[in-house]
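Here the complex is missing a single protein chain, while all its other protein chains stay put.
Moving on, here comes chain A:
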Amino acid sequence: MSDSTSTQSVGSRPVTVERAVPVTYDLGNLAVFDTNMMDPEIMSSADEAKREEYLWSLARDSAQMLVNHVLALPVVTGGRTGGDVKHNDGVFVKLPDPTTQLPREKPVPVPKPLTKWEKFAKQKGITPKARNSGNQVYDEAKGEWVKKWGYKGKNQEEPWLVEVDENTENGGGEKSRKSGSGNKSKRAKRSSK
């Protein structure tokens, strides 16, 4: 055991811990694996207090090493930073993926077998129609949403020739209708009968 810390007094343990065999970490699971030999004398001694203190010191060193490594991870502070962060405050560290592989609970999901139609469609290259796409398309030239078809639709061509209304052209927006025409004159006729 090259652990020099256990000889020091409890209150002033250092923040750096050294081990003869370097320990391995699994920061995704917040675990540290220390393969150094334990002191067989203390472990087999009948003095329980001494043993407990030894275990305590081992755990403290492990905890210190882990905390040092966790604090060295990239930090994300506050805010809705995405991921599984649901809080608004606090300091977060980004944990790496776990390195210790643990057995799954259930088998790896297998994709559902294709139906007869899906198989056929795949063979023919038939893709499902885009649903809920609606009748509106963004027209980049106009800079607004327009209909795909129908009145003022995108597939409607602009008339290349338009007849000019002579009256509006000359009178500048004057009403082209004669005052005596239409319903009014018909009504007058009827009332005179």
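Just so we're on the same page, contacts are C-beta pairs under 8 Å (C-beta built on N, C-alpha and C of every residue); 3 or more make two chains touch, one makes a residue touch a chain; residues count from 1.
Simple rule for what comes next: contacts and distances are computed from a predicted model.
Undergrad: Can you tell which of "Ribosome production factor 2 homolog", "Trafficking protein particle complex subunit 2-like protein", "Glycosyl phosphatidyl inositol protein transamidase complex subunit" or "Chromosome disjunction protein 3" UniProt lists for the chain that's not drawn?
TA: Protein name of the absent chain (UniProt record): "Ribosome production factor 2 homolog".
Undergrad: Touching the left-out chain: which of A:A49, A:V108 or A:A130?
TA: In the complete complex, the chain left out is touched by residue A:V108.
Undergrad: Determine which one of A:K94, A:K119, A:K148 or A:R187 touches the chain that has been left out.
TA: A:K94
Undergrad: Can you list, in ascending order, the chain A residues touching the missing chain?
TA: These residues touch the chain not displayed: 10, 12-15, 28-40, 43-44, 55-56, 58-60, 62-64, 66-68, 70-71, 76, 81, 83-85, 87, 90-95, 98, 100-109.
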